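Notes follow the structure.
Complex shown without one protein chain; remaining protein chains in place.
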Amino acid sequence: MRDESTRPLGQPGRLAQGGEIARSRPLRGRFDGRAIEGFAGDTLASALLANGLRLVARSFKYHRPRGILTAGSEEPNALVELRAGSRREPNSKATVTEFYDGLEARSQNHWPSLRFDLLAANAWLSPMLGAGFYYKTFMWPPSFWERVYEPLIRRAAGLGRAAGASDPDAYEHANAFCDVLVIGSGPSGLAAALAAARAGARVIVCEEDFRLGGRLLADAREINGMPGELWTARAIEELRALPEVHLFPRTTVFGVYDGGTYGALERLCDHMPVPTPHEPRQRLWRIVAKHAVLAAGAIERPMVFAGNDRPGVMLASALRTYAKRFAVVCGRRVALFVNNDDGWRTAADLARCGIAVSAVIDSRREVAPHVSALADKARIFTGAAVIEANGGSALRSITVRSNAGTETISADALGISGGWNPNLHLACHQGARPVWDERIAAFVPGAPPPGMRVVGAANGSMSLGACLREGAQAGYDAAEQCGFHPKAASAAADDEPCAVDAFWHVDLSAKAFIDFQNDVTGADVALAEREGFRSVEHLKRYTTLGMATDQGKIGSMHGLATLATLMGRSIPHAGITTFRPPYTPVAIGAFAGPHRGKHFRPARLTPSHRWAQEQGTVFVETGAWLRAQYFPQNREDDWLTTVKREVLTVRSAVGFCDVSTLGKIEMHGPDAAAFLDRLYINTFSTLAIGRARYGVMLREDGFVLDDGTCSRLAPNRFFMTTTTANAERVFAHMQFCHQVLWPELDVQFVSATDQWAQFSVAGPRARDLLAKLVAPFDLSNAAFPYMAACELMVAGDIPGRLYRLSFSGELAYEIAVPARYGDALARLLMQAGEAFGIAPYGTEALGAMRIEKGHVGGQEIDGRTTARDLGFGRMMSGKKDFIGRVMAARPALLETDRRVFVGFKPVNAQDRISAGAHLVPPGVPASAAHDQGVITSVAFSPSLQHWIGLGLLARGRERLGARVTAADPVRERFVEVEICAPCFIDPEGARLHA
Amino acid sequence: MRIACPHCGARDMREFTYLGDATVARPDPSAPGALDRFTDYVYFRDNPAGAHREFWYHAFGCQAWLVVTRDTRTHDILSVESRAAK
Amino acid sequence: MPELVARSGLEQLVVPGRVGASTDAPGVTIALVQDRALAAVLARKNRAADLASAVHRALGIDLPVEPRVVTGEALSFVWAGPARWLAMAERVSGEALLRELRAEFADLCSVIDQSDARILVRVSGPRARNVLVKGILIDLHPRAFAVGDAAMTNIGHVRAHFWQTGATPTYEIAVPRSYAADFWHWLIESAAAYGVLIEAK
Partner (left out) sequence: MRYSALALAWNAATGNRSWKPLWRDPDPRESYDVLIIGGGAHGLATAYYLAREHGLRNVAVLEKNWIGSGNAGRNTTIIRSNYLLDGNIPFYEFSLKLWEKQEQELNYNTMVSQRGVLNVYHSDVQRDVFARRGNAMRLHGVDAQLLDREEVRALLPYVDFDDARFPVHGALLQKRGGTVRHDAVVWGYARGADRLGVDIVQNCEVTGIRMAHGRVMGVETTRGAIRAEKVALSVAGSSSRLAAMAGMRLPIESHVLQAFVSEGIKPLVDNVITFGAGHFYISQSDKGGLVFGGDIDGYNSYAQRGNLAALEDVCEGGMALMPMLGRLRIVRSWGGVVDMSMDGSPTIDRTPVGGLYLNAGWCYGGFKATPAAGWCFAHLIARDAPHQLAAAYRLDRFASGRLVDERGAGAQPNLH
């Protein structure tokens, strides 16, 4: 077996010459473990076909054998698992996967193997498994759904297997701006790009293929009398030479967003086994374009008849692509089944490659002689149809029904062409509805989004001559509107015949596939119609028509048309489902770009971060910041030991903590005091210079927004702090108040959060320590009492600030220096504080001490509490207006049984209380009916040697001394606690005034 | 969506934050019936399908509060004014 | 009393030398700009015009009224929003800059030290623009953004204020100090493919 799989297949399908492939660069890869060969310039699909492999996949529901249908991103069948390990990519389209050396791919959705798939038995059950069958069964017994039915369905569904491991590759974002964005590089796109670029406009051309040229790479055509590929090469060369032109191959425009913003995905390294060093795998572009030219071409439609999914049945245009571009023959006995002139060109194009077409079956009764002349060597059936494609996992023959009766024709490839759908996806992303064009029996774009022009085949203009004219005109117009002076275009070609007659299905059997990938058949559409799913949107959702990875590019139109026919409505009346981004599937990693892992969001670092790292600090994510949580020392093996030590050090000696994360705002101006009065519930205009005050702000709805301190440094100069979490919101709120509500106030403010390194220095020895740092500044109580604030020199000549604020309840200061000195100040504090037994403390100790002192924090200011709830009722000035004053007087906010801020201690000192516990009266069941409040914050108090808590309790302040049960069922803790005042240490404040 | 900030130029919407209805005005807090009016001001909104005047804050840019008139059906921006003092 | 040493906080990250792809010449050159004082200058209500004339009288330069940077002999001003600027001076302390501005223009504006609030990075070289477009959603093409132009925007999730100082092109980018490490990471990652030279200051 091994031998067989490594033996090259010898590329039996490869033509001896031709093709846009580099025969000098042979490549090897593996498909299902078997060696395959190809050349640079191949896709996996062209290589598979060249190697003679036609069965490449199993279908979604019935596990039917499937081959390659198309040569583009609309491929519904040939989906493979590409690469291996953590790079495995399920559902990769072989038709757009560039072949590279070492490529590894596997077929998917079968058991045990691609060739012998036992699940193909589903096909026998297909009458029972029609559209929406699962809505009608699996209901009994109810408990079986999660345990039996759903796991079965889930396992059967889905196509490929995800890697299931972290994606090792990098993704990048990038932004681009241009005058004209050209989407698609076929003749229409190139003509547009040339017209605009020659005039000097900034042009970006995005092409999803790895090679530019569109259908010109695949069809044998002439432009300006030269072969299409030559014209293309010259056009590309000219564009490349222009400085303001950017050509992006391998780049799919996947979405159109507001304001002329386009999303595009550039695949930088998908054509190699692993990305080159320093390169991302893919780059997501946001392109802002003044104008866009949508030249995305058209997508050929299949024909609907029994067995139309048989490997070997391919779009006629794909046969041409494989032959001309890849020098690959898809069969030796080729037939065509078409309803339009263009399909006939396949015969002529294949003939040029030496492949004879044996039969052409056209559903139309009449075919123009110059069209049928394109297949002069073939048997011609008009007014005929292929009624069945026969064979097993490869096409053997077709059954043709014509006036002459039914006959079976041997064929190993059948090219089908049901006409062309303009590729108008992107023209509709902004909600424009397509309009029906009877001439080409297809929808064409309605009003495209502002700034977009749709040209060429995408616009329903199918002939090459028209494509070139329209493209050039659009490029011309766009450039002109950008202020350039373009010249008239020069490229010309014939208007080849492209007549088409609508033809939607031969039959509606359960073997006539409409949506190949989701196995939606004609029978499903008929059933849906019968059951009342008569809106195209209902049809889609009930049958899953158009919901697979190709998003209905191949089959939707037939489904909708069939529904319309069944209901006796016109197609435009029945309508079409909505086109939504992305145009083709886009990797989630690409959207996330560089924002993943540790860089999902920036980690804001405090000025002393580096120093703290050196101390072996444990950090904690607090919102955007990374903060020191605690500073474990030798032999401290659990966090609580450390935190206890840190707290006790502060309470007995001195400690310090980086509090630079607080939001800081410098506010200046003659009306600063007046402005503050309106922001805070309490008054600041009366604040003396050199003093600080605690302040509370409400939202306009009367609930507490934030708290902090504000110091007056000079008559018209204030410095305020906000909580770390709310800094941005408060700042924006203040800007709103100033700019929108009270523009008359002469006040200026900026954020100074990052300017200052600020440390809290707390403990009985704080003054002694600081004296060393700020000498000769007088720190005595008389000169610098509690709530004093000043500007001063630190460590000799560093301009700093000192505030006598205490969060810990100790004698404490907050000292600030410009942030660049923060690291040095931390080191200095350690050094100078050594004599006093200093220890740094982190957010845990900070939190513990604030709980000991009963200060409110983020858990209490949770957006539902009022100033009164939190005990700030008396701070609310009755003498002035302030934000939130009026609404704070709503009846429910004044009710006396509201849950208010109190403290809790365990009745049994050994008990641990937990935050998040609910409070119920003792002795009653812990049920909602008895729920009276909640514990919001807890800490172990090293001073008291037991756990303490803060919380919100109905009528709490009236119940001091009473007991409640703190019920924490999710952690199975039920603890009796005593209600107390929310201050556990030094309630008189002697320490902080020391 | 791109908003032409009168100060900074046209910028992607991700530079901005949104506050909604700009047709409301903060009532006089001392006028009679202030509570009702504030209820209206704080909670009740125009929410038209069509042109809508709304507050946007140029958070990552110049920090101006803008009044943007925008069609809520198409996201087309019809006008932008700034409330920041020049 | 030991002296306090200034630190950028990026010491571990800003290691002079080449990083990224080993191109012959670096596509991008990156340097941390230090020793520059920054001050926010905010005109008092209705005094922007007076301030502009006063600045013109005192310094001979015009305060930009749109997003641009104007460079004078000792002082430069970057537009920082309506009636707001960022004043910059080389080799002086923030305190000194503050004193000078307050002394000159006391009643016309509020002046607030921002020297430590930002980290300033200079990015230059033939591929500098390719790097910045990976984060900045503003058109940097010379037709749209030239030497002297400035903008406030975001780079990823980081607030940034930047301006172009040279045609090479050269840009100076100011980001909040606390975000500097994350920004630096992004910058180096985005530039790596072009070959980076990190300059000593």
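All chains are identified by letter, namely A, B and C, in their written order; residue positions are counted from 1 within each chain.
We take it that a contact is a pair of C-beta atoms (placed from the backbone, for glycine too) under 8 Å apart; a residue touches a chain by one contact, two chains touch by 3 or more.
Note that the structure is predicted; figures quoted are calculated from it, not measured.
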**Prompt:** If the full complex is used, which shown chains touch the chain that is missing here?
**Reply:** A, B
**Request:** Return the single residue from A:Ala123, A:Ala233, A:Ala394 or A:Ala926 that touches the missing chain.
**Result:** A:Ala926
**Request:** Please pick, from A:Glu89, A:Asp342 or A:Asp658, the residue that touches the omitted chain in the full complex.
**Result:** A:Glu89
**Which of A:Arg352, A:Arg596 or A:Arg957 contacts the chain that the document leaves out** = A:Arg596
**Request:** Quick one: say which of A:Pro112, A:Gly164 or A:Gly225 touches the chain that got left out.
**Result:** A:Gly164
**Item:** Hidden partner chain, residues of subunit A it touches
**Value:** 60, 86-91, 127-128, 130, 133-140, 142, 145-146, 150-151, 153-155, 157-167, 169, 171, 173, 255, 257-258, 261, 263, 284, 286, 429-431, 523, 527, 530-535, 537-538, 541-542, 544, 547-549, 551, 578, 580-582, 585-589, 591-593, 595-601, 603, 620-622, 699-703, 705, 858-859, 862-864, 887, 890-893, 914-918, 920, 926-928, 930-931, 934, 936, 938, 967-971
**Request:** Extract the touching residues of subunit B with respect to the undisplayed chain.
**Result:** 1, 12-14, 17-21, 35-36, 39-40, 42-49, 52, 54, 70, 72-75
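Rule of thumb we're sticking to: only the chains that are shown with their structure count from here on.
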**Request:** Could you compare the number of C-beta pairs in contact for B-C with that for A-C and name the larger?
**Result:** A-C
**Fill in**
CA centroids of subunit A and subunit B: separation to the nearest Å works out as 27
**Item:** Where subunit A touches two or more other chains, by residue
**Value:** 286, 288
**Request:** Would you give the residues of subunit B that are in contact with at least 2 other chains, written as numbers and ranges?
**Result:** 12, 63-64, 84-85
**Prompt:** Which residues of subunit C touch subunit B in their complex?
**Reply:** 45-46, 48, 66-67, 80-84, 137-138, 151-154, 159
**Fill in**
Given the complex, residues on subunit B that touch subunit A span 1-2, 10, 12-13, 17, 19, 26, 29-30, 34-35, 38-39, 41-43, 55, 57, 59, 63-65, 74-77, 83-85
**Asked** Once bound in the complex, which stretches of subunit A touch subunit C?
**Response** 170, 172-177, 202, 277-279, 286, 288, 594-595, 599, 601-607, 609-610, 625, 660, 666, 668-671, 744-757, 772-773, 775, 794-796, 798-799, 817-825, 828, 831
